[in-house]
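Apart from one protein chain that is not included, each protein chain of the complex appears where it belongs.
And now, subunit A:
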Amino acid sequence: MSEIKSWTTHRDAKRQKLENAASLLDGKFAKTKDAKALLETLIDSNDKVVLEGDNQKQASFLSKILASVDPEKIHGLHMIMSSISRPEHLDLFELGIANKMDFSFAGPQSTRVSQMIADGTMQVGDIHTYLELYARLFIDLIPNVVLVAADKVDHEGNLYTGNNTEETPVIVESAAFKDGIVIVQANEVVDKVPRVDIPSDWVDVVIPADEPYQLEPLFTRDPQNITELQILMGMMAIRGIYEKHNVQSVNHGVGFNTAAIELLLPTYGEQLGLKGKIVPNWEVNPTPTLIPAIESGWIKSIHSFGGEVGMEKYIAARPDIFFVGKDGSMRSNRAYGQMAGQYALDMFVGSTLQIDQYGNSSTVTNGRLSGFGGAPNMGSNPTGRRHSTPAWQSLRPDNDPLGKGQKLVVQMVETFGANKKPVFVDHLDAEEVRKEAKLKNVPIMIYSEDTTHIVTEEGIAYLYKTDSMAERQAAIEAIAGVTPVGLRSDAKTLADLRARGIVALPEDLGVSRGQAKRSLLAAQTMDDLVEWSNGLYNPPAKFRSWS
């Protein structure tokens, strides 16, 4: 007989580690001051570690502690993080505690990330879309340890993550059922949690944090900053896309363009008689600029990736609209949100920093490797989709008997960006960045083939109607204004594209430029939003012009 193979090596290793930590634990609970010793006991060098941190919520206590461990004891960690947001996330690499990173978004640390990849301090596994990163946690990036954040924990270890549940469930599940170790930082220990978001059974260790986890009001846009150009583009989009395609479900990106649309629905949309006809169902973070459209009955349901600081009371008072627990607070879920964005929505509307002559777009610019965030999942067409909606069907090519519909992916950009440089370029900076950072793929955020519409202050290009790359380029040139790409367009081509409905100018859509005034917005200030919410919305301090 050969030696009997053990099938419980992972389980045994986990048990051993927790036994080694026994002196630091009282049940599942550790003392705040023992956090470093505990991590040094429970994490091995070269482990795969998920550190919770997305573009809103950060396990900031655990990230600081992890960056303080002795690199002699723990080194070479393979970090898996949807967002690189805090300086200590990168200190881990400078100190040698970690050497490899798989991530999605690095906006707040994009310069340092770019430098550390270039000088070899950080090896990049890959830059993912959110769904890819979550999916790999269950396939080939199964974590040894996960470090997550909770609002409240009871004495059993049940977690309440509330409005900001986000990606905590998907991270915890990947470890809890594969003999990984689940370590939680908690803002507060309570006798009874408002509701159980993560059952104690999935949790190994709880450490009360010395301060609440970091939380950013990322999606809040002050209506004060919406320009009349953005209002014009919003009006064109409502007429030329929302109404034309009979769009029922939508995700909006974080920009001012989409905030403008949200604030135009109750006014301009109402004038057009579209109320009850378009966009009742949303996958979107609970951004305050949605309040007027909710209050005036446009929006029927909203599911959210994450919470939004200041919206808690308003959401609790509108359970017909939001996903809310019995306790009254919202339950968000980033993984389900991204899934909905792929398969359930008619349309994604976003913005970008650069669009190339072919229609590919990217937010990566020279020296800043920002990664992606939510846009690439939301802004791509899932070719395996089966269920039909009027909007999806409306993009079906009519010359193919086996043809099917397509998700609407809309990019809204002004032809010149904040730095007065053209948004439309022959080549994306991302192509250079690929070489500098030695990436396998050019970090394109939304591919041309998935982009169905581009809206600028000049007009709308209906890219899905083009039947060759040359025609697609001509359509982009026609709305690219006086950028070098736009200057290649001529009057004859434009007239032809308009006649065939591939390009529409404001006048083709019945949109009057003169009507694009700030007074058309349902709310022009944060104060207006508070008023619309009947005082339920409580803006974060930096968005208040009063005190």
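Keep in mind that, in the parts below, a contact is a pair of C-beta atoms (placed from the backbone, for glycine too) under 8 Å apart; a residue touches a chain by one contact, two chains touch by 3 or more; residues count from 1.
Please note the rule applied: contacts and distances are computed from a predicted model.
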{"item": "\"Thiamine pyrimidine synthase\", \"Monosaccharide ABC transporter membrane protein, CUT2 family\", \"Stage V sporulation protein AC\" or \"[acyl-carrier-protein] S-malonyltransferase\" - which is the UniProt name of the missing chain", "value": "\"[acyl-carrier-protein] S-malonyltransferase\""}
{"item": "Contact residue for the chain not shown (choose from A:G53, A:P108, A:P292 or A:P539)", "value": "A:P108"}
{"item": "Selected from A:S301, A:N366, A:S388 or A:S512 as touching the chain missing from the view", "value": "A:N366"}
{"item": "Hidden partner chain, residues of subunit A it touches", "value": "86-87, 108-112, 115, 119, 366-368, 419-421, 542"}
